[in-house]
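Take a look at the structure below.
Omission of a single protein chain aside, the complex is shown with its protein chains in their original locations.
So, subunit A:
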Amino acid sequence: MPTIYKLLIVFAYICLLAGCQQEEYEPIAEKANVAATINIKDMSVSFIDIDKQEKMAQWTLEKPYTGGVIFPDGDTFLLYGKDIDTIDLFSLSKGTMIDHWDVGEGIVNGLLINKDELAFADENQDSIRFFDLSGSEHATVDTEANPYTMTLSEKEGLLYVLSFDHEELTKIDANKKERLEGFTINPYASGALLLEEQNELWVGGHGEGIDIEKNVHVYGTKTGELKTKISVPTMPVDFVQKDDWIYIVSHGSNTLYKVDKEGKVADSVTVTANPFNIELAGEELLVAGYDSSDIQFINEDTLTVDKRVKVGEGPFQIVLREK
C-alpha cells in the first residue's frame, strides 16, 4: 500500500477520534453570573443566568456526573462522578471538553482550596486526594470509610471530612496533608458548616436506618463534643451562611430554615421537592429540587420564592460562577 494511503487512513482515523471526543456544547457567555446544576437523572448540566434568573443553556453529557467545581479562572468547569474513572474538564466559553484526568472511580465530592488546589473525596480509596489545577495528584490522606462532605477552615488550615456511614469525622491539616485526631459524629452525616468564630461545626445528616435525622448536630471543633442539637426536621443536608444567618435545607420535609448563630430557628419555608443543595448568590438563595427538577430563587431576608426555573432532571448540585 502506498505511503500516501496509509497516511490518509491514519488522518481519517485521527479525525474520527477527534470527532468523537470533541463533542460541542452551547458556549456559556463569559460575563454572566452562572449557576450550573448537575442533573443526575438525565445526565445533564443546566446553566442559569443568576441575574436574569433564567436558563441559558443545557448540556446533555455522556457520563453520569454527580458534582463539579468551577476553577478560579471562571472558565474551566470540572466534573466528576462516583462511577466515572476520569475527572473531565470543560471550557464554559468554548463548550468543549478540554482535558481529562485519569483518577479511577470513586470520586464523590470536590472542593477548591486556596484557589490553587483541589481536594477530592474518594469513596473507593477512603481517602482525600489532593490535586493541583493541572491535574497532578500530590498528596493523599486516608480517612474513615466513605468520606463525603468536606469543609475547610481557611483560618486554621484544617479540612473537616465527614464519613458518610461511619460515625467519625476526619480532621486533616490542609497544609501538611496530615491526618489529625478526629471525633465521633452522628451517623449518615451529610452537609457541614464551620462557624470559625464560635469554633463550631454544624453537621447535618440523613439518619440511620428507619430513624430519620431531625437535627443539626453542633460540635465543638476543638473538643469534638456535641454542644447542642438544632431541630430542623427532617434530614438537614446542606447549609449556607450569610452574615449572621444560617440557612439550612432539610430534604426530608422540603423545608428551608433560617437559623441564627445560636441555633434558634427564625423562619422556615416549604421549598421545592427534595432539595439536596443550597447556594447563596448575592441576596438570593438557590435551592435545587431533585424531584421537581427545578431551582428556586428565594429571597434570603423574607424567604419568599422569587422565581422558579426548570432545569434538567434530578439537579443534585449547584455550582456557582460569580464575576
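The rule is short, and it goes like this: a contact is a pair of C-beta atoms (placed from the backbone, for glycine too) under 8 Å apart; a residue touches a chain by one contact, two chains touch by 3 or more; residues count from 1.
Keep in mind that, in the parts below, contacts and distances are computed from a predicted model.
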{"item": "\"Extracellular solute-binding protein\", \"Cytochrome c biogenesis heme-transporting ATPase CcmA\", \"ABC transporter permease subunit\" or \"histidine kinase\" - which is the UniProt name of the missing chain", "value": "\"histidine kinase\""}
{"item": "Touching the absent chain when the full complex is considered, from A:Ala32, A:Leu169, A:Met235 or A:Leu256", "value": "A:Met235"}
{"item": "Omitted-chain contact residue, chosen from A:His100, A:Arg129, A:Arg179 or A:His206", "value": "A:His206"}
{"item": "Options A:Gly74, A:Gly157 or A:Gly252, residue touching the unrepresented chain", "value": "A:Gly252"}
{"item": "Subunit A, residues in touch with the chain not shown (by the definition above)", "value": "40-41, 66, 164-165, 188, 190, 206-207, 209-210, 212, 234-235, 251-254, 270, 272-274, 276, 289-293, 314, 316"}
